[in-house]
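One chain of protein is taken out of this complex; the other chains stay put.
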Amino acid sequence: MSWNTFGRVLRMTTWGESHGPAIACVLDGCPPGIGLSEGYIQPFLDARRPGQNKFTTQRQEPDAVRILSGVFEGRTTGTPISLQIENIDQRSKDYSEVAKSYRPGHADYAYDAKYGFRDYRGGGRSSARETAMRVAAGAVARLVIPEVSIVAYVAEIGGDGIDPARFDPQEIARNPFWCPDPQAAKRWEALVDGARKAGSSLGAVVECVARGVPAGWGAPVYAKLDAELAGAMMGINAVKGVEIGDGFGAARLSGEQNADPMRPASSDNGDHSPQFTANHAGGISGGISTRQPVTCRVAFKPTSSILTPVETIDSDGQATEIRTKGRHDPCVGIRGTPVVEAMMALVLADHKLLHRAQCG
Amino acid sequence: MSWNTFGRVLRMTTWGESHGPAIACVLDGCPPGIGLSEGYIQPFLDARRPGQNKFTTQRQEPDAVRILSGVFEGRTTGTPISLQIENIDQRSKDYSEVAKSYRPGHADYAYDAKYGFRDYRGGGRSSARETAMRVAAGAVARLVIPEVSIVAYVAEIGGDGIDPARFDPQEIARNPFWCPDPQAAKRWEALVDGARKAGSSLGAVVECVARGVPAGWGAPVYAKLDAELAGAMMGINAVKGVEIGDGFGAARLSGEQNADPMRPASSDNGDHSPQFTANHAGGISGGISTRQPVTCRVAFKPTSSILTPVETIDSDGQATEIRTKGRHDPCVGIRGTPVVEAMMALVLADHKLLHRAQCG
Amino acid sequence: MSWNTFGRVLRMTTWGESHGPAIACVLDGCPPGIGLSEGYIQPFLDARRPGQNKFTTQRQEPDAVRILSGVFEGRTTGTPISLQIENIDQRSKDYSEVAKSYRPGHADYAYDAKYGFRDYRGGGRSSARETAMRVAAGAVARLVIPEVSIVAYVAEIGGDGIDPARFDPQEIARNPFWCPDPQAAKRWEALVDGARKAGSSLGAVVECVARGVPAGWGAPVYAKLDAELAGAMMGINAVKGVEIGDGFGAARLSGEQNADPMRPASSDNGDHSPQFTANHAGGISGGISTRQPVTCRVAFKPTSSILTPVETIDSDGQATEIRTKGRHDPCVGIRGTPVVEAMMALVLADHKLLHRAQCG
Partner (left out) sequence: MSWNTFGRVLRMTTWGESHGPAIACVLDGCPPGIGLSEGYIQPFLDARRPGQNKFTTQRQEPDAVRILSGVFEGRTTGTPISLQIENIDQRSKDYSEVAKSYRPGHADYAYDAKYGFRDYRGGGRSSARETAMRVAAGAVARLVIPEVSIVAYVAEIGGDGIDPARFDPQEIARNPFWCPDPQAAKRWEALVDGARKAGSSLGAVVECVARGVPAGWGAPVYAKLDAELAGAMMGINAVKGVEIGDGFGAARLSGEQNADPMRPASSDNGDHSPQFTANHAGGISGGISTRQPVTCRVAFKPTSSILTPVETIDSDGQATEIRTKGRHDPCVGIRGTPVVEAMMALVLADHKLLHRAQCG
């Protein structure tokens, strides 16, 4: 089933193919009266934009967003916000090979099996280009939750992880890898460039932290905040794993080690929320936020489009092999980082509104 | 927001508290004409039932399910199926401590922060007892997808994993751990019993495989099959991580290593589906099933209820400590295994129907 | 498709057949902290209860409601509220005729055409008995909107209407017809009794007014407040028409006649809302409430179960005729009146919460 809407009351619907005239989203349910302009959204898109350095695909897309509805005199009206990006760099290339052969790791075979045929140009609807619209919608979602600050960064590429002791939040935007550890960033230059030159690709792990989430967002049984985050992150192209808090690491701790003890609020700030002395839970208990930072980790597989030939079949079922020539990211996890932030923002904003609906 | 319904067209709604009169679910959208009886569902519940051995909680609940609607003369009618279990073993114990103090790792504080108060008896709505209803609904969901066989097993307890070379599917139901490796099962006896005696608890990793899923189930962008599975699994009590296929391991592979090459269908069985020579993807590409086995891994944290005292605060914000006396599983992942199977069945059955809606 | 859930954030799911063990509903999304008891709900059910006089069916059902979840120490907890009624008076009668023949005006043929078979005992899931649960859920919904008062009454039976000049709100609960005009109530006694004795039945028009709805509830395009009301009312058994405000009468007015002019707020009450000098619109403009009374009119067809024989076919397609012996309401619109109130309450409460979600 085609299902292109995300969210329960703050709902994002996206449409568009990689090589169609445009990609776009409609964001419905946004509160009214929020200042919003194209100039505010554009930097978020620029962060995800391709073609910025040799570590990402060389497709050149300005990705200039237009607001086509839902904003009047600079403020959201409460009606659906349409955000649209024209596709500019649709190289008139030869698609005959990809039209006929199934690229392993891509949706080609699955789409054909489901729908009988597919728009094969640039991956069509399955292209990661769709995630640009999540970034645009996520930028708006951030305005719905001004109390929250969200930051994602790459914690590991090709199995080479950052050193937490060298974590520097200022560093994240300073290198092409969203890497908070300057030494790791240096190593990754060689690593990613090597993979690119070898016609190969690398996976990555992205971490995301949301600070300022008050206690009480989420739902007790289904639509738990962690379950929604897991679904949101796993739905990003190339993602194969999601952890909340300690994730799989928690499965190796004892109950005492994994507990997040609570201490009384510090007396001097008038805030009576408990002070937690650990955050193994990633800020969520029983599906509901606890006011600790909400944390998750997301595993991206290596880019499936590689120059190295891979065995496959064509649509007639005959054996062949395929190497993906085009312009591709040697490590999709890098450009996935702003998408992780966007999905975090969309989930939190939706649950802020849901919480307000029930609890006022 | 309270949100107690799971699924899009095959929809399960659950209700009930651990120590209320009953727990139950309503399964709506089930196809008509399917043979269904209490006798068919009961063994699935028995598999999850507490009190069966010293490795699980000693609460004694027969968990006898009653079908109260939606079945006539032994067949589903297409109208909502109500499944209900009376709560029998509600020990009249003293809840004054848990009523006043927040148990770390439990939903106590989060519920109070969200709703202002909570039903504290046995965890109320946040009790894992709710998952019995998922198992009951999952048993029905299996009947909707007779072409699929689902099996889950425990692959790791407290960091001690099975040896894949000793994997024996027959073994899974023969030991109290759903463990496919007889030697690991032996080791776990000592491990889990030791944790129990020490007033501690252990985490676990559960793996689940669904065979027979045809190509084409799932959705291209949101409601991707892997995203729905991730949300379903992360929504199980105590789960902190989910992987599809190779999961976080895929982030450490190169593009060539991670590819799932395709070969032509074997000529002699009349089946023209491709033969994949690997399954790093876990049976899902672009959110859609490929006819390979659908695989996922689920991380359960150690039971939060432990005899060892943990620092916490009470509802007045004063420092205290709490040790959970009652009857608890030393490793919740064990009894979570049938729940993982149930959620897999519910997601797959829902997507079978959704696929049929759009593609006939 | 079976779809047994109503509402967007305040969601009611019902289950149960007329002659199964019980009928019930699950109300999810209710705000926490609201005082709720069985004693509060029961009078609403008693108002709809059968067997109270000769103008309604003689089936004797105490319809005693039990709260099985979602309430703790007398207050709603924010988790799903389960309301359940045991079916007591399931006369062991002979259903062989209705099992085999299709009763015109009933769902018999449609259910068989859709599902292949049906639970024919007392109409099964299609029985108006299901509406008891709407009344129970509606009673809870009223507590979510204490600012609103809702009253429905019968305005017409068998084409014989009330005289608006004799409208007396106190009269409504004093006669067995929910009739605000004492003279009409007198006439209807003979009318309804005559139909009953003749083995016939009568239709009715029910009007409903909700006062105190603030301006701003509803939605601009889909999920308009009037559209939701229309769907809610048309979904009541036996309803064939719905009007908001002047309804079909508005189609016969000129634009000037139909306008609802606005005058400034009266200066002395500190309320700056406009004073409308007419309410042709029924309190809703552009799908959003205007603070005028929300009004609707609902047409109930005559009871389809009549003693007079009607031509029909049996499930083998053979010609036959059927007369419905059992115990039936000569005019279902009468007992439909509390159901109309309940659906009004459910729609308004849902939209109060939705409005709060978006607009705070």
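A, B and C are the chain letters, set down in written order, and residue numbers restart from 1 in every chain.
Everything that follows uses one rule, which is that contacts are C-beta pairs under 8 Å (C-beta built on N, C-alpha and C of every residue); 3 or more make two chains touch, one makes a residue touch a chain.
Because the structure is a prediction, the values reported are computed rather than measured.
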item: Touch partners, limited to displayed chains, of the chain removed from view; value: A, B, C
item: Identified contact with the non-displayed chain, of C:A136, C:I172, C:V209 or C:V242; value: C:V242
item: Residue in contact with the excluded chain [from C:G78, C:G138 or C:G158]; value: C:G158
item: Chain not shown: contacting residue from C:D63, C:E171, C:E207 or C:D226; value: C:D226
item: Residues of chain B (touch criterion as defined above) contacting the omitted chain; value: 9, 29-32, 78-79, 220-221, 353-354, 356-360
item: Residues from chain A at the interface with the omitted partner, ascending; value: 1-5, 9, 11, 13-17, 20-24, 26, 28-30, 32-33, 66, 68-70, 72, 75, 77-82, 114-119, 124-125
item: Where the unshown chain meets chain C, residue by residue; value: 1-6, 8, 14, 102, 104-111, 113-115, 125-126, 130, 156, 158-159, 195, 200-205, 215-224, 226-235, 237, 240-248, 250-265, 272, 274, 277, 280-282, 284-291, 299-306, 308, 310-313, 317-319, 333, 351, 354-355, 357-359
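By our rule, only the chains that are shown with their structure count from here on.
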item: Same or different residue numbers at the chain A/chain C copy interface, by half rule; value: same
item: Centre-of-Cα separation between chain C and chain B, whole angstrom; value: 39
item: Centroid distance [mean C-alpha coordinates] between chain C and chain A, Å; value: 46
item: Contacts with 2+ other chains: residues of chain A; value: 220-221, 354, 357-359
